[in-house]
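Dumping the structure here so I can ask a few things about it.
Missing here: one protein chain of the complex. Every other protein chain is in place.
After this line comes chain A, so read on.
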Amino acid sequence: MPVMSYIQAVTSALKEEMQRDEKVFVLGEDVGKKGGVFRATDGLYDEFGEYRALDTPLAESAIAGVGIGAAMYGMRPVAEMQFADFIMPAVNQIISEAARIRYRSNNDWNCPITIRAPYGGGVHGALYHSQSVEAVFANQPGLKIVMPSTPYDAKGLLKAAIRDNDPVLFFEHKRAYRLLKGEVPEDDYVLPIGKADVKREGSDITIITYGLCVHFALQAAEKLAEEGIDAHILDLRTVYPLDQEAIIEAAKKTGKVLLITEDNKEGSIISEVAAIISEHCLFDLDAPIQRLAGPDVPAMPYAPTMEKYFMMNPDKVEKAMRELAEF
């Protein structure tokens, strides 16, 4: 099985889906000739031409809105927001429109659009090139939000997003793009949206997280294994709607739960995960639910000192895991 970086997995999913179905096309800023500022759409312009790898004007609401129109017609647009931070002008289109089209038309219309955006920090991106924006969209029934943690998941889930008949937000951690490599099958495969995935079996503590933090948790778990602490790691993969069954099962498995996000703490995805566990697992818990998250400041500062202070890393994760194990 070939080894691919996270971003190569994204590119190969796009390319294979465009080969499979002529209705699939990508649109966004710089996605055409340049192949994307991160090169996620590299080669698509040459292979599929100007319109299926469409350089749009610099206007995010139109990127989403034109994509939504094309999707309602029956195309399969994959819109790219250059950075998740810049999705904000498109929020009205995504929440008022894409998320509600099936519901408001009583199932007459639907909107099979995928909106990809690189999110996350640790790349000297400061306030507006580092944010995690998933919580903004995570109380909007009608949307699905996918945040893969590995190249394998990225490819299989992006294909699923493109084939999904409802709108999917697909957030890719920009630091994972070249940091993470892994085995990715060459043949076609699709992973289920809405299903969490156990990334490490363990019996002492349960970690529930998503995105790049899964990688940090896995690294920390290997170190703690040497000390005899056996961590169970659940990767949410889809952060909205949540896989409640998998969350409950993972929490009950060890009775000690640590939830991790790179996002600000209050009102984050893991706040909802904590609520699910409180509702369903109170008598199975042996420790208070722990949340490890970014501080409640607007976004990640630029200076390396402050960025490091904000950003999640394997050391912070390891420390929180050890404390919970010792509780």
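Definition applied: a contact is a pair of C-beta atoms (placed from the backbone, for glycine too) under 8 Å apart; a residue touches a chain by one contact, two chains touch by 3 or more; residues count from 1.
Simple rule for what comes next: contacts and distances are computed from a predicted model.
Novice: Tell me the UniProt protein name of the chain this structure doesn't show, selecting from "Diguanylate phosphodiesterase", "Sulfate ABC transporter ATP-binding protein", "Chemotaxis protein CheA" or "2-oxoisovalerate dehydrogenase subunit alpha".
Specialist: Options "Diguanylate phosphodiesterase", "Sulfate ABC transporter ATP-binding protein", "Chemotaxis protein CheA" or "2-oxoisovalerate dehydrogenase subunit alpha" considered; the missing chain's recorded name is "2-oxoisovalerate dehydrogenase subunit alpha".
Novice: Tell me which of A:Tyr51, A:Tyr189 or A:Phe327 is the one touching the absent chain.
Specialist: Result: among the candidates, A:Tyr51 touches the missing chain.
Novice: Given that one chain is not shown, which residue among A:Ala13, A:Ile68, A:Leu242 or A:Ile269 touches it?
Specialist: Only one of A:Ala13, A:Ile68, A:Leu242 or A:Ile269 touches the chain omitted from view, namely A:Ile68.
Novice: Give the residue, chosen from A:Ser96, A:Asn139 or A:Ser278, that touches the chain omitted from the document.
Specialist: A:Ser96
Novice: For review purposes, identify every residue of chain A that touches the missing chain, sorted by number.
Specialist: Considering the whole complex, chain A reaches the absent chain at 25, 51-52, 56-57, 59, 61-62, 64-75, 77, 89, 92-93, 96-97, 100-110, 141-142, 144, 164-166.
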